[in-house]
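Left out: one protein chain. Kept in place: all the others.
Read from first to last, the chains carry the letters A, B and C; within each, the first residue is number 1.
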Amino acid sequence: MIDLLWSIFDISLVLLVLFLAWATCSTQDMMRAVTLFIALGLILAIIWARLKAPDLALAEAVIGAGISGALLLSAIKDYPSTTTEMPSRRSSLVEWIINGMTLGLVIIMSWAVWHGLYMSDGVRLSEQVMSHLPVSGVSNPVTAVLLNFRAYDTLLELAVVLTAVLTVLNLNHKRADVSAASALLLGMTRWLVPLLVVTSGYLLWVGAHAPGGAFQAGAMLAAAMILLQLSNPSSLQGFNLSVLRSLLVIGIFVFVLVGIWMMSLNQDFLAFNPAWAGSLILIIEFAATLSIATALTLAYLGGRPMGWESANPADSATKPNGKPS
Amino acid sequence: MISQQLLFSLAGIGLFGIGLRATLLHQMLLARLLALNVGGAGVCLIFIAVAYGGIEQMVDPVPHALVLTGIVVAVSATAMALALGRRLQELDDE
Amino acid sequence: MIEIIALLAIFCGLFFFLSGSIGLLRLPDIFSRLHALAKADNVGLALVTLGIIMLEPDLFNDIKLVIIWLLVMAASAISSHLVARHALRENRDND
Partner (left out) sequence: MTDTSSTSIVTVALLVALNLLMLSLLIGLVRAWIGPKIEDRYSAILLLGTGGVAILFILAILLPLAALYDVALVLALLAIVGTVALTRSEKSDD
């Protein structure tokens, strides 16, 4: 009886997510597509929770529903027409080829997964992770994997995020600000943004022993900044741009610094010795949170804030912003 | 237990197929980006479905870490693609 | 005994949830839908949270549950206001 109810829930979740994906990909109107995409992000967060992946549910809730939705919605304003013409311009032959290849790929992948699940019993990494957990300095296995066993991977991922944001910054100026918001929105932001910042700190701290960590905390902080930018844009002018620049790179800087420090104690580049591993990971996570939050906020803004080019922001105020948006 | 793994991984494959097809078919950058994100979510779903051990067993944390990294990289890649698109749009207007 | 009361609370909450969703589908215009949504969901969530608190032994989680419920109430109040305002502005523009 219990298994039956569980499978009803699973099947309805799967059908729901497939329907949303098909709807998002096939609508003509972009506003409708983005709205459905946000709904898809929420349902995906529930699926991660169902598959016992709370870290991912957190990340999907913050990033899927929060940041990528806001990002896409602010990008819609760049395009004059928000309706797209589906494959009408592509010849039906090309369309058939695409459909055929996708179907073939899906069939091959299904066979591969079926073979992998039933036929072979590959080695599971979870035993190794669990056996090394006490050494890692944290008790949350995902954080242990992310920041201790696979520290290189996370370091390079911070580099990837930085590269993406640098491209965004080099390409164009910040989007035009929205006009000041209604009193209610301002009032709400006044109590909500501090709450988001406190939650972000909570997620950062809890990452050591429960789901949470640098990425979710950083994305949460970025969501707070986006909310601030959405409700009263003038408040973001106050950021000192040189501070913003250093915040962007502080994550990678601290990571490499700790690595070199470990090497000075004649250990490998990122091999934390068990005694300090917990506190080292916390330092790295704190720096990573700051740089991820700054990176995602600048990515949302869509380009260089005012006065980014000039070295000191003092004389930037006089130089008008190049783009009459 | 095995059927749940298979069910969710087939859902992941379905998402990936829908996303891939729409990425290739759409003309407009924004639509293709949405489809690409849907495809990426499908891949993540396959990862986690295989890592799922059932209600009682421990879950394999390694795919979780990989997918977490994947989600963050996906959002920064989307931001970059949107910035490129915006630049293209401005060049067309001029 | 506690569990029976908890389950009772949860199912009452579900009744409100379902009525809110059905209201969302059947009501004629956006404002009545938002009204149904905000009211039904909050009462529904309040009862579900009450049931879950009874089932949840850990006190710290209970406090967290109450905080979450208050947040959702504030969130849906503000969001439905924003959506209604936007709908009003949209109607005024095109008619």
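Quick note on the criterion: a residue touches a chain if its C-beta (ideal position, glycine included) is under 8 Å from a C-beta of that chain, and two chains touch if they have at least 3 such contacts.
Given the structure is predicted, the values throughout are model-derived calculations rather than measurements.
With respect to the full assembly, the chain omitted from this view is in touch with A, C. One of A:G137, A:G212 or A:P305 touches the chain omitted from the figure, and that residue is A:G212. When the missing chain is restored to the complex, the residue among A:A223, A:L248 or A:L298 that touches it is A:A223. The hidden chain makes contact, of the residues A:T102, A:S231 or A:T297, with A:S231. With the whole complex as reference, residues 1-2, 5-6, 8-9, 12-13, 16, 19-20, 23, 31-32, 35-36, 38-39, 42-43, 45-46, 49-50, 52, 54, 57-58, 61-62, 65-66, 69-70, 73-74, 76-77, 178-179, 181-182, 185, 188, 192, 195-196, 199, 203, 206, 210-212, 216, 220, 223, 226-227, 230-231 of chain A touch the missing chain.
Contact between chain C and the absent chain runs through residues 3, 6-7, 10-11, 13-14, 17-18, 20-22, 24-25, 30, 33-34, 37-38, 41-42, 44-45, 48-49, 52, 55-58, 61, 64-65, 67-68, 71-72, 75-76, 78-80, 82-87, 89-90, 93.
Following the convention adopted for this analysis, only the chains that are shown with their structure count from here on.
Each of A-B and A-C has its own count of C-beta contacts, and the greater count is at A-B. In this assembly, the C-alpha centroid of chain A lies 12 Å from the C-alpha centroid of chain B. One finds 28 Å separating the Cα centroids of chain A and chain C. Contacts with at least two other chains are made by no residue of chain B. Annotation for chain C: no residues touch two or more other chains. The touching residues of chain A, counted against chain B in their complex, run 6-7, 10-11, 14, 17-18, 21-22, 24-26, 30, 33-34, 37, 40, 44, 47-48, 51-53, 55-56, 59-60, 63-64, 67-68, 71-72, 75-76, 78-79, 84-87, 89-90, 95, 98-99, 102-103, 105-106, 109-110, 113-114, 116-118, 124-126, 129-130, 141-142, 144-146, 150, 153-154, 157, 160-161, 164-165, 167-168, 171-172, 215, 219, 292, 295-296, 299-300, 302-303.
Chain A meets chain C in the complex at residues 182, 184-185, 188, 195.
The touching residues of chain B, counted against chain A in their complex, run 2-11, 13-22, 24-28, 30-31, 33-35, 37-38, 41-42, 44-46, 48-53, 55, 58-62, 64-65, 67-69, 71-80, 82-87, 89-90.
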